[in-house]
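Structure provided below as structure tokens; questions to follow.
Excerpt of the complex: some chains, original placement.
Each chain gets a letter, A and B, in the order it is written, and its residues are counted from 1.
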Amino acid sequence: MDLILTLAGQNLLSPVILFFALGVAAALARSDLSFPEAIAKGMSLYLLFAIGFKGGASVASHGMDPGLVLAVLGGVVLSFALPFVAYGLLRAMAPRVSVLDAAAVAGHYGSISIVTFVALSAMLTAQGIPAEGYMIAVAAAMEAPAIVSALWLATRGGKSGGTGGAPGTELWREILLNGSIVLLLGSFFIGVISGERGMADLEPFIVTPFKGVLALFLLDMGLVAGRELRAARGVVTLRIVGFGLSMPLIGAAAGLGMGALLGLSAGGIAALTTLAASASYIAVPAAMRVALPRANPALYLSLALGITFPFNLTLGLPLYVALASAIAGG
Amino acid sequence: MDMKQAKRVEIIIEAVMERRVGQVLTEAGVTGFTMLPVLGGSGRSGHWTREGGVGRASGMIAVICLCAPHRLDRLLDALFPVLTDHIGVVSVTDTQILRAERF
């Protein structure tokens, strides 16, 4: 309990989170502070590049661990399964949300938010808690399975998702080869291959200034989340907010259990917990716009970006780290 | 100047549909099209802006396609299924083109 409070206090006063809060506040106050789209995309490419490579280099220096395959499998199972939980919970808490909208939302919660994962990594580094390097591969593996579940949920009653029936192989190619998965996994494998020598080359670019870039990026994410919050009025009821705050906790519980089952380290459990607790707001929304165009984007974007992301970033992460430490230590 | 009657089709549509719109236009037999970036906009689904965003889920693009009048029907027929359920607007304007042999 003490650890939770300490971590939460430190987290809330860390520049990274304060810049996020600044962004939210500026957007709510309708300041014209904004980042060009190209800069925002550039920073996100940098973060994927850096976090992927660091994970790979860490695997290279600790040796290829047989746990990798199991952890990836565990992550895939979570990603497939969590949408069903999310769907049931949302329909129960907010019965007015249509089947289609609930299925689309569910897909987001099964998948993951890589920025939340990056923020966790920064926190673990600051606390000196190591995590398995291959968790980055787990993150990449968890992006897509949830989309399958969401499409199944949306269409099982014969209700077409819009463009008619099952999405073609073209859509699957796009989802599996989407830029962030390719960059994350590609950097990971390059990290594995080039190992310590490669790390020495890239360290001054991807390790030293990392937290600064993250702070600047979270300022931008705060602006986007704040804008989403302002747009959410009218779409998001109190019940829906309730879902957006409770679903991450349920996902976290599942991640915690799975992490313990797999025998991961404290850092690894925290990572899996965070992945399970987080909701996608890049890959899944784009897939949903193509596959389920009739589902309301305002609903899933408000939930994932406006509610769950800020919650995880501020209160969720310290909680997950504390719980993971308790479980791994026990 | 050698000018000929043509149609200027302007499609403002979600960025995620970029590839599909391109395929549809090509299959409908047009000789080309051009895509312009869009900063933001407003519609029944509210206000949006591209600033600061990293995903493609909420952006739009504008596609301009100049085509000979006799190709228009086939183009619109091909376009219709892509538009259904998707956010976007389409306008068709009479225009004149230079170097008409290219269309």
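Assume a residue touches a chain if its C-beta (ideal position, glycine included) is under 8 Å from a C-beta of that chain, and two chains touch if they have at least 3 such contacts.
Since the structure is predicted, the reported quantities are computational estimates derived from the model, not experimental observations.
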Inset, instruction - Please count each kind of protein chain across the complete complex and record the totals against the labels shown. - result: A x3, B x3
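As a working rule, only the chains that are shown with their structure count from here on.
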Legend entry - Averaged-CA centre spacing for the pair chain B and chain A, given as whole angstrom: 34
Inset, instruction - State the interface residues of chain A toward chain B in the complex, per the touch definition above. - result: 34-37, 40-41, 44, 162-163, 174, 220, 223-224, 227, 231, 281-283, 285-286, 288-290, 293-294, 297-298, 301
Legend entry - chain A partner contacts - residues on chain B that touch it in the complex: 14, 16-17, 19-20, 45-47, 49-59, 81, 84-87
